[in-house]
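Attaching a single structure in C-alpha cells format; questions to follow.
With one protein chain held back, the other chains of the complex are shown just where they sit.
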Amino acid sequence: MPDTILVVAEQREGKLNRVSWETVTAGQALASQTGWTLEAAVVGSGISGIASEVASRKAAKVYAVESPKLEPYTPDAFAFALKQLIESKQPKLVLMPHTYQVRDFVPKLATAMGRTVISDCVGYKKEGDKLVFTRQMFQGKLAADVSFGCEPPWFVTFQNGAFRGDKVETGAAAARVETVNVEIGDGVIRNRPQEVFKEAKQAVDLTQAEIIVSVGRGIKEQKNIELARQLAEALGGEIAASRPICDSGWLPMDRQIGSSGQTVAPKLYLALGISGAIQHIVGMKGARTIIAVNKDSEAPIFEIADYAVVGNLFDIVPPLIEEVRKAKATG
Amino acid sequence: MKQSGRHNSWLLWVALVAAILTRSYRENELKILVCMKQVPQKDAPLKLNETANWIREDVSYEVNEPDAYALEEALRQKEKHGGEVAVITSGPARAQQVLREALAKGADRAIHLEDSAFVGLDALSTARVFAAAIKGEQFDLIFTGLQSDDFGFAQTGVILAELLGWPHATIIMQIEKTETGIRVKRELEAGYFQYVDMPLPAVLTIQSGINKLRYATLIGIKQAKNKPLRKVALAEVQPAISGNLQKIERLYVPQKTKNTEFLEGSAGEVAKKLVDKLRNEARVI
Partner (left out) sequence: MLVFRKPLEGIERPQMPADVIIVGGGAAGMACALRLSQLIDAYNANNPDSQLSKENIYVLEKAREIGQHCLSGALLDPRSIRELIPDFEKEAPIEATVSKEAVYFLTVKSKLKFPVTPPPLRDHGNYVISLNRFVKWLGEKVEAAGITVFTGFAGSELLYGGAANGNRVMGVRTDDKGVDKHNEKKSNFEPGYDLKAKVIILAEGSRGSLTKQLILRFKLDADRNPQTYGQGVKELWEVPAGRIAPGEVIYTMGWPLTSREYGGAWIYGGKDNIVSLGFVTALEYADPRIDPQHVLQEFKKHPFVSALLKGGKMVRYGAKSMPYGGWWSLPSLGGDGWMIVGDSAGFLNSARLKGIHLAIKSGMLAAETAFEALKSGDSSAATLGQFQRNVESSWIKDELWKVRNFHQAFTHGLWPGLLHAGLQQFTGGRGIRNRYPSAPGYTHMKKLAELPADGGAEAPLLGPAKGDARLTFDKLTDLYHSGTKHEEDQPAHLVIQNTDVCNSRCIKEFGSPCQNFCPANVYEMVDDTTEPNGKRISLNPSNCVHCKACDIADPYQIITWVPPEGGGGPNYDGM
C-alpha cells in the first residue's frame, strides 16, 4: 500500500468550512514533496455533496464518513468514526485545520489510538526523510520544530492562515468519492449538544479579526476616528488603536493593541498615525501584512512595515477609502 | 412504655430523613480538581538554553492565565453547591507557588508532582502522570485552562478525559448544574456559542476571561499554610509514562525578513498603489 496523507476537511451544519482548503493545500504540498498519495475525508451525516466539493480538488480519493449519529457534532462520535476509518485505511499522516471543533476531538482520537498530535502548526520542513513541523511557542516569541517519536499515523493540525486556501490545486478529474458507513452504538455518545446560536459579544475579540485598521496619536482628535472607521468598514475589518487613544477614552479599552492590550496577528494591519513604540509593536508584529502611514519618516513603525507611506494620513485615507470601495465593487 | 416506643420511632424517622437530606445534599456537592500550570511570565525576556531545545529557566514565572480562570470558576461552583476544590500541578519546586496561591484563594488541598523532569513531558505524558496521581480519587469535575501560555497545545484536558474514560467539552464559558449532570456553554468561532448537556464526571477546558478573578486575602494566605499539600515524586508516577511521542528538535527566535517598500507619489497615486497591494499581496480585496 502506498503511503497516504489523509486530510480531514471540516463541515459545519452541512457547509464546508473554508479553512479546510488551506489544509488541502498543505496536504498537496506535502504529497508532492514526499511522493505520498493524498486522500481526504469528510465526516458527518448526508455529506456526500460536501465530499464531492472536496473531490473537485487534486486528491486521489475522498471518503464520505457517514452516520446519522455524526450530526450534530460530538467528540465521542467523531473520534469513534475517524478511529475506524484510520485503522482501516492506515494513512501515514493525518492533517486537520486547527479549528475549535478539531481541538475538541483530535487529542482524544490520537490518544485512543496511542498516538500524539502536533497541533497549531504554521508550517513544515522536510529534513532528509524526516518531517518536522513548525509551531509557535510562548505566544509567538519563539518557534519550535517538532518531530514525531512514534509510529504512524501522525496527527497534525495547521493554524488558520498557515497555508493559502486559494492556492489549492484542482485535479485533472474529480477524485473518487467512497462512502464509509460507520455504526456508532448506543452509549458511545455522552454529550447532548443543543442548537448553535450567535450572541452579541460584550467585548470585541480583535484576535479573530482578519483585517485591522488601527489609529494612534496621529489621528489628532476623537472625531477623526470616523475616517479610520470608514476605511475599516470599506475593507470589512475592525478598528483598533494604540494605548494613548484608549487611555483618552476615544475608543474602548477592548480595542487596544499592545503589551497592555491585545496581541493580534491578522492578515492585514493598517497603522494610521502610529509611531511604533515598542509597547505597541509587540502586540501586532505578527500580522501577515503591515501597512503604515505616518508623517514622520523616522517613525519606528516603518521598521516592521511591509508597505510604508510617509505622509499625512488625512490626505491619504480619503482617496484610499474611495479606491477600496471601487475595487470591491468591481472585484 | 408506649410513649417511649413512639418517641423512639419518631427519632428513627428524623434520623432517616436527616440521612436522606444529608446524602442528597452531599450528592449536590461537587468535588472539583483544577489542573494548573506555572509558565514563564508573559513579558519575560526569554533566552534559549545551550542545546537550543528549551529556554533558560532563570525567568520570572506566573500561573497560566486560563488556569487562573479555571480555578475561579471551580471556587464559584464550590460556593454555590458545596464540596471541595483540589488543585494539582507538575514541575520543580518553584511550581509550588501556583498551588500556594490557589490555596490562599480558597482551594482546599493541593497535589504537587515535584520534579524538574516534569517540565519536559509532552501533553500525553503529563495527562498520564496526572491520571496516575489522582488514582482512587472520586472527582466530579476536572478543569483545565483551554491551553497553556507557553506550549499552547490545548490538548492536556482532552487527553486526560480520554485516559479516564470521561466525557469532555472544551473552551467553556459557563457551567450549570442540572438534574442529569451539567449544562455547559461552549464558545465557537465567529461569535457563535452552544449549550451542551453532559453527565458527570466530566473534564472541561475553561476559556480565559470568563469571570473576574478574586484576590487572595491576608487571612487566606495565612490559612493556606495549613492546608494539605501532597507531594508526589517522579518515581511514583514513572510507570505511567514511556517517553514522549513527540520531540522538540529545536527552539529558535522566528526570523522575519522584512523589506519595507516605501510607496511614493501624490495622495491619489499612493491610494491606488495601496489598493493594488491590498488586492495582490495582502489578498484582502
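The chains carry the letters A and B, assigned in the order they are written, with residues numbered from 1 in each.
Please note the rule applied: a contact is a pair of C-beta atoms (placed from the backbone, for glycine too) under 8 Å apart; a residue touches a chain by one contact, two chains touch by 3 or more.
Predicted model only: the values in this text are computed from it and were never measured.
Taking the complete complex into account, B:L213 is the one of B:L213, B:L229 or B:A267 that touches the chain left out. Here one chain is not drawn; of A:S45, A:Q84, A:Q194 or A:S260, the residue touching it is A:S260. Check B:D43, B:E57, B:E137 or B:E176 against the missing chain and you find that the one touching it is B:D43. Set against the missing chain, the residues B:K80, B:K222 or B:K258 yield one that touches it, B:K222.
On the side of chain A, touch with the chain left out of the figure occurs at residues 247-248, 253, 259-260, 277-279, 282, 300.
Although one chain is not shown, part of chain B still touches it, namely residues 41, 43-45, 58-60, 212-219, 221-222, 225.
Going forward, only the chains that are shown with their structure count from here on.
Centre-to-centre separation between chain A and chain B, using Cα means, comes to 24 Å. Touching chain A in their complex are the following residues of chain B: 40, 42-43, 46, 48, 55, 122-124, 127, 149-155, 158-159, 161-163, 167-171, 187-199, 243-254, 256, 258-263, 267-268, 270-272, 274-275, 277-279, 281-285.
Taken together, the chain A residues at the contact with chain B in this complex read 75-76, 79, 99-101, 103-105, 107-108, 111-112, 115-120, 132, 135-150, 166, 190-201, 208, 210-211, 235-237, 259, 267-268, 282, 285, 288-289, 291, 302-311, 315-316, 318-320, 322-324, 326-328, 331.
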